[in-house]
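A protein chain is absent from this complex, but the other protein chains hold their places.
Now for subunit A:
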Amino acid sequence: MSVLVAKGIRKTYGSLEVLKGVDLSVGAGETFAIIGPNGAGKTTLFKVLTGEVSAQGGSVSFDGKDVTRLPAFVRARMGFGRTFQVARVFGELSIFTNVVLAIEARKVNGGESCGRWWDWRPSADTSDEARSLLESVGLGRQGDEEAGLLSHGDKKRLEFAVTLAGKPRILMLDEPTAGMSAADRKSTTNLLRDLKAKGITIIMTEHDMDVIFDLADRLMVLNYGAVVSQGDPVTVREDEMVKQVYLGKGVGHA
């Protein structure tokens, strides 16, 4: 069954048509990757799916419900989790508070209690959950540090923890390994594989072909706002058109 379905997405910025009627359908538990050269419209498509920008045409539905007109925060409450190309964390706050925030937001939106109303500190369950989430992304020891002082890779990890704290049903990852060292890339890939095993649906854009062929069940190639090819990674890799526009002559790296 399809969790996320988009039909005929069109988006223009002024006279520039960025998306020219894109269709996609992602099944429950599937890992779906969107690739394409710079300027192909990946990030715009992403933003349309998450609700950050509205499209001029087409529809998006999640779990059979039409969400085309719903703003991002409502979609987030429905189970969209998102990370950004350049990790966005709340830099002035501690690492721990970043995660606490996300847990508390989830609890409030789900109608759960966040502990005693008069107590300004996070409740014991919230703190425990935050600590174990940080542990799971390898930031367990640094909780009190200011999030803004983290390295790029660690910010990405923290953003993951923050996103996972929302217990998303679908993860939208915009280049999850961009700018990472090889070791960080490896650990992120492992983390994603674990999430995938837990049955979380993942949609991602990515430049690193190793990561994609490692994780993706299905692949969509976008060029100039149109779908060039779609299918399982092996088939797509052999597609002549794709080789031309994106992969280059038989090289596995973009």
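Definition applied: a residue touches a chain if its C-beta (ideal position, glycine included) is under 8 Å from a C-beta of that chain, and two chains touch if they have at least 3 such contacts; residues count from 1.
One rule holds in what follows: contacts and distances are computed from a predicted model.
Engineer: Since a chain is absent, check the UniProt entry for it and pick the matching name: "PadR family transcriptional regulator", "Acyl-CoA dehydrogenase", "NADH-quinone oxidoreductase subunit I" or "Branched-chain amino acid ABC transporter permease".
Structural biologist: "Branched-chain amino acid ABC transporter permease"
Engineer: Check the options A:52, A:125 or A:210 and report the residue that touches the missing chain.
Structural biologist: For the chain that is not drawn, the touching residue is A:52.
Engineer: For the full complex, which residue in A:41, A:81 or A:176 touches the chain that was left out?
Structural biologist: A:81
Engineer: Pick out which of A:5, A:28, A:93 or A:226 touches the chain that's been left out of the picture.
Structural biologist: That would be A:93, which touches the missing chain.
Engineer: Spell out the interface residues on subunit A facing the chain that's missing from view.
Structural biologist: Contact residues on subunit A toward the absent chain are 50, 52, 71-73, 76-77, 80-82, 84, 88-93, 97, 100-102, 104-106, 108-109, 114, 118-120, 122, 162-163, 166.
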